[in-house]
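First the structure, in the form of structure tokens, and then the observations on it.
As you look at this complex, bear in mind that one protein chain is not there, while each of the others sits in place.
By written order: A and B. Residues from 1 in each chain.
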Amino acid sequence: MSNIIYIECYRANMEKSLMAYREKVQWVSLATMLLVWGAYFARLAASLAAGRPIPGETLGGFAGAVVLLVVIQVAAIVAIAIHRPSEAEQPADPREREIERRAGSGAYAVLSLLVVAVMLATPLLTIVAPVALGRPSGTVAAMLVGNALLAALVLAAIVHSLWQILLFRRQS
Amino acid sequence: MARPPIANQIRTLRFLAGEMTQAELGQRIGMTRQTVAAIEAGKYSPTLEAAFRIAHVFGKPIDEVFQWTGESG
Partner (left out) sequence: MAYREKLAWLTLGAMLIAYAVYFTWLALAMRQGEPTLLGILLPFGLAAGGQGILVAGAGAVLAASARRERQDRADERDRAIARRGATAAYYVLLAGMILVGVVMPFGEPAWRIVNAALLAIVVAEAGRLLLIISSYRRGWHG
């Protein structure tokens, strides 16, 4: 009898260590966003600090970041799906849908607040900042507003992934 | 996040049902193994439908599978 109990406890512990497929996907999403967008915005900040915010350069950097993000995420998710195809094929169950909704609710609040903040900061971004950077042009102003909105989008997406990970971890 | 005030006998019932794994139970009720683990550990309250499906798998009435441990009345 004690052997049976031991085996059951052993198996329970083994089963406990496996992460849900959707949680793994969120970890991948979070890590790649932090890496890729972290590098992009660090590069943008450096060029702004050096007083040379060239919209064309920013465009190239942005396109590169998007391509890199897509390639890394697709490759990682395909690798996860190949490793455990049965889990990848299963549709989200009610718990996973609830986790996604909770995180989506939080991310929406973050995104809408940040977008409103960017809108309110627009006079600063379009009038004051280009002059301070020594490049008082409409193109630079548009670039600054666009990147501010992009930053809002990225932050909300990070919150979305992080929130789901925290909810998965709490319930595991 | 407070734990749901619901206890359950799922682990015992799985063991008695030929050492059914969490994954096997999950497959039979349309849920992931991790969700079954969360339900067993009392960290997640299943939907009413899921609770009935679990009870049906073991052939038991629902109150033999899940027990209310919260305040009465």
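Keep this in mind: a contact is a pair of C-beta atoms (placed from the backbone, for glycine too) under 8 Å apart; a residue touches a chain by one contact, two chains touch by 3 or more.
Owing to the predicted nature of the structure, the values given are computational and were not obtained by experimental measurement.
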Checking the contacts here: which visible chains does the omitted one touch?
A
Touching the absent chain when the full complex is considered, from A:46, A:78 or A:119
A:119
Given that one chain is not shown, which residue among A:33, A:48, A:150 or A:165 touches it?
A:150
Could you please point out the chain A residues that touch the chain left off the display?
55, 59, 62, 94, 98, 100-105, 107-109, 111-112, 115-116, 118-119, 122-123, 125-127, 138, 141-143, 145-150, 152-153, 156-157, 160
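The rule is simple: only the chains that are shown with their structure count from here on.
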Taking the mean of the C-alpha atoms as each chain's centre, how many Å separate chain A from chain B?
34
Report the residues of chain A in contact with chain B in the complex, numbered from low to high.
4, 8, 11-12, 15-16, 18-21, 23, 87, 90, 93-96, 168, 170-172
With touch defined as at the start, can you tell me which chain B residues reach chain A in the complex?
1, 11, 15, 19, 21-23, 30-35, 37-38, 43-44, 46-47, 50
